[in-house]
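Have a look at the structure below before the remarks.
Yeah, one chain of the complex is gone here, protein chain that is, but the others are all in their spots.
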Amino acid sequence: MMFLAILFAFSVCFLLILIRLIAGKTTYDRILAANSIGTIVVLAISIHGFYMGRPEFIDISIVYALINFIGTVAVLKLFDKGKLGDK
Amino acid sequence: MITEIIINAFLVSFMLVIALFIVNTRKVIFTILLAGTYSLVAALMFVSLDAVDVAFTEASVGAGISTILFLAALSFLPKEEVQESFNKNNIFALSICLLIGGLLIWASYDLPMVGNENNPVHQHLVSDFIEGSKNHIGIPNVVTAILASYRGYDTFGETIVIYTAGLAVFILLYNRTLKETNKSVKNEISKK
Amino acid sequence: MINEIFGVWNYWIVFTLMMIGLYIVISKKSLLKKVVGLAIFQTSVFLLYITFGKIAGGTAPIITNNSEEIYSNPLPHVLILTAIVVGVATTALGLALIVRINKAYGSINEDEISAVDLVDYHEKFSEKKNK
Partner (left out) sequence: MIDSIINYSSIASLILGILFILIGSIGILRLPDVFSRIHASGMIDTAGTAFIILGMCLQSGISLITAKLIFIGIFIFFTSPITGHVTANLARKKGLKPISNNKGETL
């Protein structure tokens, strides 16, 4: 039951940040909000594993954490230099 | 177990909100950010629907590789879309979508309830596969057992599809000027 | 009552998502947006399949020592695993085509591309006439 309450709190936080992602004035706000949503989803997957009683699936959240970081840095690099490669 | 289904309903509504905002944005980079978030929420949804392997693939492929591919393509493309006003074509498209969507929702009353144990999907084959992967193959993960053993040829065809797509991308983006410079370099060498 | 509403709620939202994807593919002029629309459509179809495989109270189909465990249906998961990977191949091919079109026409807007085509056609036609 406690884990369910935590999941509900996560969904409230998700909604708050989603408003900032949609309404954000500058692109940096949106990138920041997308990154925070990624962190919250990582935590929510782990908590969901505990709620279902089978917490073996935390590997997924490891992959999420990696992908989230790589995606955010890629967006910022594209925004800085206008391209992804070195040339 | 109504709580599981309510969690799913919440998550899928978040996805609806994100998709509605994808329609209206004009900055392409914001579209890509929203699409990445969309597939992140989709993967969370897959976890809550017990499809762990699918969530793993969606996280690495849908949220990771797709986003990077979009960004790599965006670096060659214009960064902002042309403004469009709401015109006759949009009304045509909207009416077609409303018609098909209405028909599908009407048909959904005949679909079985989500999560019911007696649904027709769960009646055949599944128990065979679960028993078989325990006794014949010896892998605890049933999805991997089916994918690599019972339907191995199908997975082989999938790799061929990806190989073909990779070849096609290479042919499309192959730099033709490189060929010409090679020729001119060869000519110069032969002259000397 | 609440059981009935939430029992078909997933289907409703999945169909709505499908229609949003279809609307983007039909009505938006930007080619990149169309690829995003295709991705939305794909993901909604995946969700529909995975929703069919769910059993309430079941767990993921990874066999445990507990023999009375209920497992969700693994067959849709296998189908969708194949479909996701093929979907990414489609996206990559579409993006490569768009980059090539942008190189050739200098634009990825549908209207501008057809305008360039029209101009080319008229030039060729007038050349033939002059000869």
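Labels A, B and C are assigned to the chains in the order they are written; within every chain, residues are numbered from 1.
Simple rule for what comes next: a contact is a pair of C-beta atoms (placed from the backbone, for glycine too) under 8 Å apart; a residue touches a chain by one contact, two chains touch by 3 or more.
Owing to the predicted nature of the structure, the values given are computational and were not obtained by experimental measurement.
With respect to the full assembly, the chain omitted from this view is in touch with A.
Taking the whole complex into account, subunit A touches the unshown chain at residues 2, 6, 9-10, 12-13, 16-17, 19-20, 26, 28-29, 31-33, 35-36, 39-40, 42-43, 46-47, 50, 55-56, 58-59, 61-62, 65-66, 69, 72-73, 76, 79-80.
Convention: only the chains that are shown with their structure count from here on.
Work out the mean CA point of subunit A and of subunit B, and you get 19 Å between them.
As a whole-number value, the distance joining the C-alpha centres of subunit B and subunit C reads 6 Å.
Among the residues of subunit A, those touching two or more other chains are numbered 57.
Residue positions 59-60, 62, 64 of subunit C each touch two or more of the other chains. Listed in rising order, the residues of subunit A touching subunit C in the complex are 52-54, 56-57. Subunit B meets subunit C in the complex at residues 1-2, 4-6, 8-9, 12-13, 15-16, 19-20, 22-23, 28, 31-32, 35, 38-39, 42, 45-46, 49-54, 57-58, 61-62, 65-66, 69-70, 72-74, 76-78, 81-82, 84, 89-90, 93-94, 96-98, 100-101, 104-105, 108-109, 111, 113-117, 119, 121-122, 125-126, 129-130, 133-134, 140-143, 146-147, 151, 154-155, 158, 161-162, 165-166, 168-169, 172-173. The residues of subunit C lying in touch with subunit A in their complex are 59-60, 62, 64.
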